[in-house]
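Here's the structure we're looking at; comments come further down.
Here the complex is missing one protein chain, while the rest keep their positions.
Then we have chain A:
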Amino acid sequence: MQIDKLQIELRPRTNAQALDLGFSLLHSHAGAAYMAFLALWLPLVAVCAVLTLWLPELSWAWLILAWWFKPLLERAPLYVLSRQVFGTAVTWQEAVRAWPGQLGGGWFRLITWGRPISAGRGLWQPVWQLEGARGGVASARRSALGKNGTASSAVWFGVVCAHLEFVLQLGALGFIGIFAADGKIGNPFMLFANMVSDTPDVLTELLTLGAFALSTALIAPVYTACCFTLYLNRRASMEAWDLEIKLRQIKRPQAVRARGAAPVSALLVLAGAGMLLALAGVPAPVSAAPAASGKPVPAQATPVRPPCERPKDMRLPERGPLQAPEQARIRQQIDQVYAHSDLRGYECVESWELKERDKKKEIKKEERKRSSFDMNLIASILKVLFIALAIGAVAWVLYRYRHHFPSFERAAKARVATEIGGLNIRAESLPPDVTTEVRALWARGEQRAALALLYRATLSRLVTEDALALRQGNTEGDCLRLARQAVQRQQLSSARLEVAIGATSLWLGGAYAARWPDDDTLLACCAAWDAQFGALRETAA
C-alpha cells in the first residue's frame, strides 16, 4: 500500500465526513464497483428464485439465504475500490476473478454467529481482506480501529443502510401493488397479504424476492464504500498519513530542485552578467554618489515613525519573593529582555484618517441612538399588534369551530330557556295564584288561555324550581321526556311529573285538537297542581 498514491484528499475528518467521502469514492468508480457486486449477487438471487419456485412454502428461508451470504459478496466491490483509491484501475471482471482469493479471513464469522450482529462488518472487512490480518492480530486491529467512536459509526451506518434497504423494498412492493392489485383495494400491500397465509402465491413471493434483490443491489456497494473510507480515515488519523504525505510532497520538489540546480545556476550567472553590463551604461543615481566616494551616508529624509504607544494594560507576571540576590539580577535582565517590543505581542498599524471623522462618528452615534429609539418604539407597537392579532385569530378559530368543542356545546345546552315557543315561562310573568287565575279564565270561557296558563306555569315551575334544562326547540314531548329523565336522576318527584303529564295532556288536546276537558277534569288538575307546584312555590318563597 503506497499512501502517497492515494487518490482521495486525505485530511483529518469526522466519522460522518469519512462516511460521506465513501459516496464520492463510489461515485467515481460506480461502474466497476456495482458491476462486480451484481456479477455475484444476481446469480445468488437467481438460485434463491429457483428455490422459491421449487419450494414456495419456504420462500422466507430463501430470502434469508440471500441476505445471509451478502457480506461475502461485498468483498468484490471492496477489492475494486481499494485498488482504485491507490491508483490501480481494476475492472469488474478482474474483481470477480479475484473474488475467491479475497474470501480469506472473517468469512466463517460472517456466515455463522456474527451474521445477525454484523451491522458494522464493513469496517472490519479491510482488516481481513486488505491487511490480511488473522486471529489475534485481526482482533487487536479491530479493537484499535474501532476506538474513537469509529465502530459505533460503522454499526449505526449499517443500521441506517438496513432500514434504507427495507424502505426501498417496501416502496418497490407498493409500486408493484398499485398496478397489480385490484382497483377496489386501496392498500397496495394487500397483494402481498398472502405471504403470511398457508397457501403462498409463487408470483408474489418472487416479487418480494425481486424487491429485496433490487434494494440490496442499490445499497450494498454504498455500504461497502462508505465503511471503507471510514476505515481509511481511521487509519490515516491513527498513523498520521496526512503528515507523511505532506512530508513526501515537500521532499519531492527539493529532489527536483537538486536535479535541475546546475542549469539553473548557469542561467542565473548569465542573467547576472547581463544585468551588470546593462548597468554599466546607466548614470549612477544621486544617492549612490557618496557611497561611491567613500563618504559617510547622511540620514535619509524618510519620515520618522513615532513609536507605538505601549498598551496600558500590559503587566509583568506576578513574581514570588526573592530567594537570593542573584535572582534579582536575573529578573532585571529578564525584564530588560521582556521590555523589548518584539516580545510584547503587539504591533503598530498606521492608517489615514479624516480629521472630521470623530465629529462624524459622534453624529452617527447620535443618529443611531435616535433611530434605535424609533425602531424600539415601532417594534413595541408591532409587538402589541401581533399579539392582539394572534389573540384575535385564536378567538376567531375557537368561535368558528366552537361546535367541535364538546364543552362549548354543553355550555350552550346548559342555558336555561326563559321563553319556549312564545310562552314566557319566567316566574315573574305568572300571576301570584296560578290556579285561581286558571279557574277564572275557564269560567269566563277562555278555555285556551286557561290551559295555556296552566301549562306555562307548569313549565315555569319545572325550570325555576326543579332546574329542568329546556331549550327553545323543545316540544311538549321533549319537555316530558326531560322531566322523566329528571325523575330518574331523583331531581324531580314522581308526583310532580304526574301533574305535569296531566297538564300537558290537557294542553295538547285543547291546543291541537280543540278537544277541551270537562270542568271536573280541569278542577282536579288544578287541585293536583296546587298540591305539588303551588305548595312548593310558597315554600320556596
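The rule is short, and it goes like this: a contact is a pair of C-beta atoms (placed from the backbone, for glycine too) under 8 Å apart; a residue touches a chain by one contact, two chains touch by 3 or more; residues count from 1.
In this section, contacts and distances are computed from a predicted model.
Per its UniProt record, the hidden chain corresponds to "AAA family ATPase" from the list "AAA family ATPase", "Acyl carrier protein", "FAD:protein FMN transferase" or "Hydrogenase maturation factor".
One of A:Ile250, A:Ala324, A:Leu354 or A:Ala514 touches the chain omitted from the figure, and that residue is A:Ala514. When the omitted chain is restored, the residue from A:Gln249, A:Gln332 or A:Thr475 that touches it is A:Thr475. Even with one chain removed from view, chain A keeps its contact list with that chain: residues 184, 404, 420-423, 448, 452, 455-456, 471-478, 507-515.
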